[in-house]
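Yeah, one chain of the complex is gone here, protein chain that is, but the others are all in their spots.
And now, chain A:
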């Protein structure tokens, strides 16, 4: 019982934090906000083209809205439940490959 309560509490807490962060009001997703370091750039290269196109569309729309000092109507905000991490798993893989390379270079 206690465990279930904790889980529910955690999920509602993260939902609250998600909505507070504000980027969803521009229609962005979490992975759209990743800082594009080398790992992320490599991960982006590995994405299928249509996913990258959708990402670029969301970003350009967000820039446009930001310039016009507007946000999307509430029904178009990204919902916490619908925000899938489309990039993070690939970034993790890229990072793993990089660490593998670096540890090899260190050893030999």
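As a convention for this text, a contact is a pair of C-beta atoms (placed from the backbone, for glycine too) under 8 Å apart; a residue touches a chain by one contact, two chains touch by 3 or more; residues count from 1.
We take it that contacts and distances are computed from a predicted model.
A.B. asks: Just go with whichever of "Cytochrome b-c1 complex subunit 2, mitochondrial", "RING-type E3 ubiquitin transferase", "Mediator of RNA polymerase II transcription subunit 19" or "NADH dehydrogenase [ubiquinone] 1 alpha subcomplex subunit 6" UniProt uses as the name of the absent chain.
C.D. replies: "Cytochrome b-c1 complex subunit 2, mitochondrial"
A.B. asks: With the full complex in mind, choose from A:10, A:45 or A:79 the residue touching the hidden chain.
C.D. replies: In the full complex, the listed residue that touches the missing chain is A:45.
A.B. asks: Could you list which residues of chain A touch the chain missing from the display?
C.D. replies: 45-46, 48, 97, 100-101, 104, 108
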